[in-house]
Structure formats: structure tokens, C-alpha cells
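Would you mind keeping the following structure in view while I ask a few things?
Left out: one protein chain. Kept in place: all the others.
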Amino acid sequence: MQISELAPALPALREAPARRWRDLLIHPLVLRLLSFAAVLALWEYAGRIPLSPAFPTFLETLGGLGAIMADGTLFKAFLITLHPLVIGLTASILCGIALGVLMGLHEPSEWLFAPIFVIAQAAPLAALIPILTFAYGIGLTAKVMTVCIMAMPVIVLNTLGAVRNTPKSLLEMGSSFLATRSQSIRLIILPAASPMIFAGLRLGCAAAFIGVILAELLITPTGIGDVISYNQSVADYPKMYAAILSIIVFSVLFIELLERIEVTLFRPEARP
Amino acid sequence: MNPSAAMASQPNRDLPPLPGRAPQPIVEVRSISKTYAGGIEALSGISLEFPEGRLTTLLGPSGCGKTTLLKIIAGLIPATGGQVLVDGREVTGPGPERAFVFQDFALMPWASVIRNVAFGLELRGVAHSEREAIAERHIARVGLKGFERKYPHELSGGMRQRVGLARALAVDAKVVLMDEPFSAVDEQTRRKFQEELLELVANEGKSFIFVTHSIEEAVYVSDRIALLSRRPSRVSAIIEPQIQRGGDPEKIRRDSAYLDVVEAIWQQLRHYLD
Partner (left out) sequence: MVISGIRLPMMAALLVWAVVWEIAGHTDAGFILPPLSRIIWRVFEIVPTASFLDALLITGRAFLLGNTIAIAVGVPLGILMGRSVIADRLLLPWVNLFLSAPLSALVPVIMVLFGLGETTIVLTVVLFSMWIIVLNTRAGIRAISPSLVEMARSFGSNRWQAFSRIYLWAALPEILAGIRLGVVRAVKGVVIGQLLVSVVGFGTLFEIYQSHFLMEHFWALLLVLFAFAFTLNELLARLERRFGYYAAAR
């Protein structure tokens, strides 16, 4: 999602030094740092006004982060949160891709299953959480199921779309060189589908994080959800904000990592 | 009309055998018709013969059914009626004796040049080292030596089509089917390609079936041109340009025999435009 082209049609400046300064200033990295610095400064300022007693400054939040990191709360909480997340996400990825590929290759199963996922994709599935709690109790299972129902639809539908959108000329090329059905699935359809499948995985991951936090806030407070709701109830806002910040940063980095892995392992054509 | 261009309005089988050429057709198309789902009649009863070891061109206006006929010969789509014989055997699907060069290249973006070129062999189960050796030879043959490990997106349009060509040559098919292979490359590259194509026809001993909508290109490269009418397509004429080759390309393009054939075809095609 980087912008590769340079600024189009900016009026050329005559003085070279001024221009060098501008070039430096609009350098993507500089602008990115500038942008982060500006937002954090704004946060700090708004916290100092103060905007609300429940709005700690950025530095206070960092302090809270230090505190929950130092006493090991954060680390333990992450381990607990990751448990249902990893199980649910793994199950969603395996089942979701398998089901999506099956539906993409086999029309009757698409007819049967696709409507469910189309509806699930549009529907607010979070509302199923109370029912999952009834069905599976307040333990790990309900949380894993929450992650699954949030992450799976987008993975399935993206995989289905990806398989369906294999370029026709590549399929014709395969059959003109006498590819068998299994060869054309393995060597053409799946590789051609993989960018879009991975896009689905990234969206699925984001949804899984939403799901796991929701499960921890709604079903029983555990892990990060517990840190958030406990500190909220005792009005220790810096720690509450720190926990939220840490899970957001973690999930964004996790999804970024997934993209890196995809590019290095599966997408030689996308490598710089 | 130019005497060196044999032209007939009802051509087909009653054409006299080409002087000094193999009379044996490698591909025979017998009253092929094709109606697409939706009722579009693309071909209606086309019969044609393609002599062995020569380059035969299907020439006609856009949308007249050239690609359709070529894909039927390739066995990629079924005909509604009629039959295609390759080497005397009826076509029921794609076969190892035919290789296709695609208009849009159909390269796999996730695979390197060498893997793309070796793909036909990979599908046939040829061992890795062996197929890479063959692919390397053909990559060099089309002038891409040194680009084996590059990916399609790193190549220009012309280079991509060379990869497509090398892939078709690598499986050593008797018949190479080319669907407007040069339409997506610039004019200079196109002319260079045409020279190389002539060289291939002269040296490889393969039969080529070539599709184009450019009259000049057809006359320049073909031993034989089948002029197709507008949809539903039939053969409106068979032309054998019999250009004296081997000289300076620029001279050929100014040669009056060449220009006369171009003009004659243009006169034929013109009334399709009205």
C-alpha cells in the first residue's frame, strides 16, 4: 500500500536548496514519522487540557504500559488472549480455504453453501455470541467459536472468488498443454488464486482479533479483555488505554507480518 | 490482378497443389460450424486445408471468428458441427502435436521465465533438469538468454510474447497455432518478430497457423492466406502471395508484387466494411 510514484505535477522550484528541503520533507518516511509525531502530540495535548478525566495523556498511557509490562500482567494477558485466537484462526483458515476451494471447483456445493456465507458476511454475527455462550458455556470453546464465526466468512468468500476468477486464458493455456484436472488445480488455479486468498486471510485475521476481544469483553473477562475491563472498573485509565493500545499495535503488526510472509514465500512477482 | 497471386472466389479443395511444395495437408478443417450459447453464429461450415511445413494465415475483420476457429483446431472449444483432422486423426481435445501461442501471452505471473517456458514439459512429467535444459535452449533461441530467472512483469510486451513463443516451441509440437501474437507489441518489435517468424518457418520444419487482422502482416509472412468473411464466417478466398523472400525486408515491403497482393486483399475485404 505504498505510494511509488512521486508527487505529480508539483510546480518546479527554482532554488535548488529549497527544493532539496522540500524533497526531504515529502519523503514518505519523513512524512510518516511526522504524521505519527503530530497525532501523538495532539493526544498529549488533549490529555493535558484535560479533555475528560477518563482521557489520559500519551505519556501517562506509556507509563501505564510500563507498569503492566513490568509486573508481567500484559505478557500473561497476551498469552491467554492468543490461545483462543490461534486455535480459532487456524481452524478458520484451514476450513475456510478448503471450503472456498471446494465451492470454487464444484458448483453444487457452491449453490448449497455460498448463500450462508454471503449472509454471514453482511450480517452482524457478533450478536451470536450470547447464543454461543449458552451452547458452549463460558470457557475456551465459546471464545474459539466466536473467533471462527467472525473470521471464516471473509476467508471462504475470498477464496471462492479467487478460484472463480482464475484468468480464462491461463486455464486455456493449461489445457492446450494437456494439463490434467489435478495439474491445473495445483499448478494454475491455486497459484493464481493465492493473492486474493491471502487478502482474505488478512481480513479474516482482523476480524478474528475483533472477535477475540469481543469474546473476552462479553463472555468472561480473560486476557487483554480482562485488563481492559478491570482497569476501566477501577478507573485506572492509563493502564486501560495501554492495554487497548498494545492489542491494536499487536494486531496491526501481526497482519503486516502475514503480508511479509506472503510476499517472501508465495509472491516472487511482488518482491521489490 | 497480379499473376503471382493465385486467387479464387470458391477455393477449397479444387485448388491445384502448390508448385514444388508438399501437397499433404497437416490440418484439415471440414465444414466446421460454431454457434455460441446465446445464439451467436461465429462460423458456418468452414472447410480449409493447411499444408505441412508452411505458414498459413487466417485473415479477416475483427470479430469474424478467427480466434474461434483457431481454438477449435487447438481442441480448446468444441465445434457445433464438422470435424478437424490433424495428421489424419480427428481432434477431440488438445493434443501434444499442437501448441498454442496466446494473444494475451497467458504467462503465469508467479513463475519465472524458465518455468513458464518449461511448463508444457512440466505437465508432461519431464524431469526437472531435463526440462530446464530444453527450456534454456528455446529461451536462447528466441533471444532471451540471460532472462531465465526474471519474472513476466519485469519484461516488455515483446519479450513476454517471446516467452510465449518459446513455451510453444519447447514442447516440440508439429503444429504451432498463433492467435494474433504480435498485436500487443509495438510496430518495430512487430517487424522484427515477423522476420524471426519467417526464419522459424524456414528452419524448424513445423507447420504454423497464424491469425492476424493486418493485411500487410499476413502478406509478408504467409505462404498461404485464408480470407474469412464477416460473421458467420466462411472462407471467401485463398491467396498464395509467393513473395520472393531472403532479400532486404525493406525492399520486399516496397516490391510491387507484395503491394499488389496487399491491394487485392484490401479490395476483397473492403466491401465487408460497408
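To keep things simple, chains are lettered A and B as they appear, and every chain counts its residues starting from 1.
Definition applied: a contact is a pair of C-beta atoms (placed from the backbone, for glycine too) under 8 Å apart; a residue touches a chain by one contact, two chains touch by 3 or more.
All of these numbers come straight from a predicted model, not from anything done at the bench.
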Tell me the shown chains the invisible chain touches, ordered by label.
-> A
Contact with the hidden chain (one of A:78, A:177, A:198 or A:241) = A:241
Full-complex contact with the absent chain, from A:41, A:69, A:131 or A:261 = A:131
Selected residue (touches chain absent from view) among A:178, A:214 or A:263 = A:214
Absent-chain interface residues of subunit A come out as 1, 3, 6-8, 26, 28, 31-32, 34-36, 38-39, 51-52, 54-55, 107-108, 110-116, 119, 121-131, 134-135, 202, 205-206, 209-214, 217-218, 224, 228-229, 232, 237, 240-241, 244, 247-248, 251-252, 255
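Keep this in mind: only the chains that are shown with their structure count from here on.
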Rounded to the nearest Å, the gap between Cα centres of subunit A and subunit B is 49
Along subunit A, where are the residues that touch subunit B in the complex?
-> 167, 169-170, 172-180, 183, 187-188, 191-192, 194, 266-269
Quick one: which bits of subunit B touch subunit A in the complex? Just the residue numbers, please.
-> 71, 74-76, 93-96, 98-100, 102, 104, 106, 108-112, 119-120, 122-124, 151-153, 171
